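Here the complex is missing a single protein chain, while all its other protein chains stay put.
We just call them A, B, C, D and E in the order they show up, numbering each chain from 1.
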Amino acid sequence: MERTLFVINPNSTQAVTDAFDAGLQRLRVAGGPRIACLTLREGPPGIQTQLDVESVTLPLVRRVRELDREHGAAAAGYVIACFSDPGLHAVREATPKPVLGISECGILTAMTLGQRIGVIAILRQSIPRHGRLFGAMGVQDRIAAELPLELGVVELGDAARTRERLADVGRRLRDTHQADVLVLGCAGMADYREWLAAEVGLPVVEPTQAAVTMAMGRVLLAAPAS
Amino acid sequence: MERTLFVINPNSTQAVTDAFDAGLQRLRVAGGPRIACLTLREGPPGIQTQLDVESVTLPLVRRVRELDREHGAAAAGYVIACFSDPGLHAVREATPKPVLGISECGILTAMTLGQRIGVIAILRQSIPRHGRLFGAMGVQDRIAAELPLELGVVELGDAARTRERLADVGRRLRDTHQADVLVLGCAGMADYREWLAAEVGLPVVEPTQAAVTMAMGRVLLAAPAS
Amino acid sequence: MERTLFVINPNSTQAVTDAFDAGLQRLRVAGGPRIACLTLREGPPGIQTQLDVESVTLPLVRRVRELDREHGAAAAGYVIACFSDPGLHAVREATPKPVLGISECGILTAMTLGQRIGVIAILRQSIPRHGRLFGAMGVQDRIAAELPLELGVVELGDAARTRERLADVGRRLRDTHQADVLVLGCAGMADYREWLAAEVGLPVVEPTQAAVTMAMGRVLLAAPAS
Amino acid sequence: MERTLFVINPNSTQAVTDAFDAGLQRLRVAGGPRIACLTLREGPPGIQTQLDVESVTLPLVRRVRELDREHGAAAAGYVIACFSDPGLHAVREATPKPVLGISECGILTAMTLGQRIGVIAILRQSIPRHGRLFGAMGVQDRIAAELPLELGVVELGDAARTRERLADVGRRLRDTHQADVLVLGCAGMADYREWLAAEVGLPVVEPTQAAVTMAMGRVLLAAPAS
Amino acid sequence: MERTLFVINPNSTQAVTDAFDAGLQRLRVAGGPRIACLTLREGPPGIQTQLDVESVTLPLVRRVRELDREHGAAAAGYVIACFSDPGLHAVREATPKPVLGISECGILTAMTLGQRIGVIAILRQSIPRHGRLFGAMGVQDRIAAELPLELGVVELGDAARTRERLADVGRRLRDTHQADVLVLGCAGMADYREWLAAEVGLPVVEPTQAAVTMAMGRVLLAAPAS
Partner (left out) sequence: MERTLFVINPNSTQAVTDAFDAGLQRLRVAGGPRIACLTLREGPPGIQTQLDVESVTLPLVRRVRELDREHGAAAAGYVIACFSDPGLHAVREATPKPVLGISECGILTAMTLGQRIGVIAILRQSIPRHGRLFGAMGVQDRIAAELPLELGVVELGDAARTRERLADVGRRLRDTHQADVLVLGCAGMADYREWLAAEVGLPVVEPTQAAVTMAMGRVLLAAPAS
């Protein structure tokens, strides 16, 4: 198998995987790693609670170990495609390959695009959990606010309603909270990135794209020069 | 059964449970909740890696749910007795009862005893993990430093060696890092609290005691006045 | 005299003392320390300005020294029951017994109940003073906002008006500032804790209860095992 | 009386007052406010504990009110010349005139002279107290370290010993803690400012000079144009 | 020439220079340094973009070197009178004399007048740039918010419109963001300081006055006593 970067959706909703998979198309280039998007069958339909987060941690570790065993050096790196970065540090212990989380990479990438970051959560209940992540990252001073769409992961398929909410939340982050860059706080919103950026006039980071970018660099730089 | 506060050691080393159990003796008062210390049989001998942390999360959730089912209202609250606070936020979702972690309560209690907190880890590899916790808590400015004993959980039973290391690390936290209060960064060091405080001349927080204290308050205040 | 924890209201309004005294009832348990609530006669009717704070510092020190002299070892610890923590660090120098402030303990306890803390002040003019305290504690990143009731200490007796204001301010902290836990920023609001928690659907910390809890732990743990 | 800025030494050691008085000589200019240095007779010989701090707060308030009454508009402003800024916020309530503290102004001025501030305390026991002040000011990220001379206020008169300690502590702040500016953490070290700056090759802030500078600006700007 | 403090407006709008020059009148005292206000002819009409900032950096360095050459020791210090502090650290390398920026000094002075600082920008696009400055200063926890007038530098001459906007923004900073002190975020608003303070009932810092004050202190203290 050629050198592959595995992007794993920890929830079991194939539509989410499909959404970010399509969004990664432009990162698939000749000479770059293959980018393979997987759905974690054991996962819940959406990672919405802390229990959801914990329920996928060991399955993610097992999946990564299987992929490592199955593909050896061809398994070149991993991206965990859920904005709660479930199991990120455990998976890092389980494999010597690069492992990136989309929450960390989404925020870090936004830090190069604006000074005040607005985060768009799907649900209100995720916000304290993300707040702990941002605190652990030490980047809280850069977060203007995080506001929820109040849509579940599986409701993101309703495009009309999702756009309406995205536009509303994006404008409030821009106008009330002075955000000058937005981060989509869920792996399932890749379809809306360019539309939302045009709609609110701010750069918008799709975090799976951000993480795959950083993982590609790690994969390429780690390779033996040829 | 009378109203009981369950203190769960997520590792499987009974000696650790015994150590903090003894250290909780003075908190057992006639009118207070019963304090029952349990060992999580599924746990590893010590929680030393992030994988160890993740490996006990769902078992902790299950154990708490079982205790809730078995004891009903008599199960009054839970303390997770490991300095990495494994599964803390997941267990909070799994039960309506108070759930406290010893890492958070150890640090919060130290904040009432000094301005610069020195933390004594057992192993160097735990320090970045604790750093993420302190960041998530937003208390990093209060941490003078965390230094390791370089002793595994099960080695804490060797009292002479443990004392020697504790005294050395405690003095370095005091003298080089200007700590004015120390926190024992592991549930298995309760025996050494008073000795170390005398040895280095600083207050020393045993975090299981700190967490049980805060949990007792929650349990007592939640009870219907009688 | 049996081992006693003294909770001192630094203002001279007996109704405030009575309010938190009643709120501490559930913490009075067989085997625990006696909890005695005192009113500092020299204090002003309410601690509303920095001058009020300073005016009670030395009287608090004197009162604690008198209690220490009068009761010896039976005076087991002290809680200063004013949300400005007047004289906290001076009293700590004046006695070897545990001394806790309700502002610090209220905030620290809230940190175990939510990620974003909303504080309810009685008056707008207290907010910068509390801001300095939170800064000194190093917990500013955890404070969502502090909003005032605009009621003086002595006006808290008007229950209907106080409830109306509490509900309004609590909702704004929850909805506008995304607080997920509230702290009552005055010792005189104990009566309203459970009502407000039900009203806004968030945990509410009554800070005198929080401080007495932490002080009880210190008192019990300091006692010689028997 | 001509417009006067009162600089009050809250301790009763006239030698300290004399030291900073001499250091203010260059700030006495035609057209500027008179700068009068006073010693608070009620103060302790040095402000070394929190109790010392609290013991001078109300005397400072009374002294400022007397000066206001006695001199009316001619009493143009006040500087509290002790590095613990005792009573700063209370005195601000007691008079409408500008009131500056030497700790705050010393640090703020140092922030224009370097990126990492080293503070030289006289005694180790002051360091946690100063840490609370720096936290309340929100400037902790700019403090490289604070180290003590381990000399009491009254020992500062022994010039040879003081110089030896200053040079040693200054060098450690520069070399171990990467300070690029130093602040003298006591009003009694004005004599040593220029010597120490030359000795360690870093700018050194004498905090009474810093506070009088900022107070002069406030006094001059508040005056009616003539 | 007598000892002179040069205050340099990096933009080429003489009306801005005239405005802050008038506002410095009260700081001109017989024994103090002469205060000379200059306009940088090479500057753009207003410093509104980062490119504007960079376009004046080397011209400022050159101007300061010329003044140093021309006036020798009589050139006693420099203030850069633009709220983006253009070239501040470069000019500091170019001359051994004191160099102060109005942004840093405006904020530092506000820190002695209130706990939560509201900043009034002229344009929205300056706010992220100022945010980087406040971050570099390490004072972000003290900034309540920065809001724009949405007026260009040259529009500040329209007094009626400027007052209307200042009052509106000042009230929002006070009421929505709980600012208790305001800073004028542009050198061209000196005329409005006292009016705005009266209008909103908060202290207002004019940053050029703040910087000249701190520079005067540096100049006077550096001089040989005579």
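By our rule, a contact is a pair of C-beta atoms (placed from the backbone, for glycine too) under 8 Å apart; a residue touches a chain by one contact, two chains touch by 3 or more.
What you see is a predicted model, and the numbers here were worked out from it, not measured in a lab.
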item	value
Chains in view that touch the one left out, judged over the entire complex	A, B, D, E
Residue, one of A:N9, A:T109 or A:Q178, that touches the chain absent here	A:T109
Among E:S12, E:Q140 or E:T176, the residue in touch with the chain that has been omitted	E:Q140
Sites on subunit D contacted by the missing partner chain, in the whole complex	114-116, 141, 178, 180
For subunit B, the residues touching the chain missing from this view	127-128, 131-132, 135, 140, 145
Where the unshown chain meets subunit E, residue by residue	49-51, 53-55, 57-58, 61, 87, 89-90, 92-94, 129, 132-133, 135-138, 140
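One rule holds for everything that comes next: only the chains that are shown with their structure count from here on.
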item	value
Shortest chain-hopping distance from subunit A out to subunit E	1
Chain pair equivalent in interface to D-E, over half of contacts matched, among A-E, B-C or A-C	B-C
Rounded Å distance between subunit B and subunit E, as computed from the means of their C-alpha atoms	51
Distance from subunit B to subunit A - Cα centre to Cα centre, in angstrom	33
Shared interface positions of subunit C, touching two or more other chains	132, 135, 137-138, 140-141
Chain contact graph, described as a line, ring, star, complete graph or other shape	other
Complete list of chain pairs which touch one another	A-B, A-C, A-E, B-C, B-D, C-D, C-E, D-E
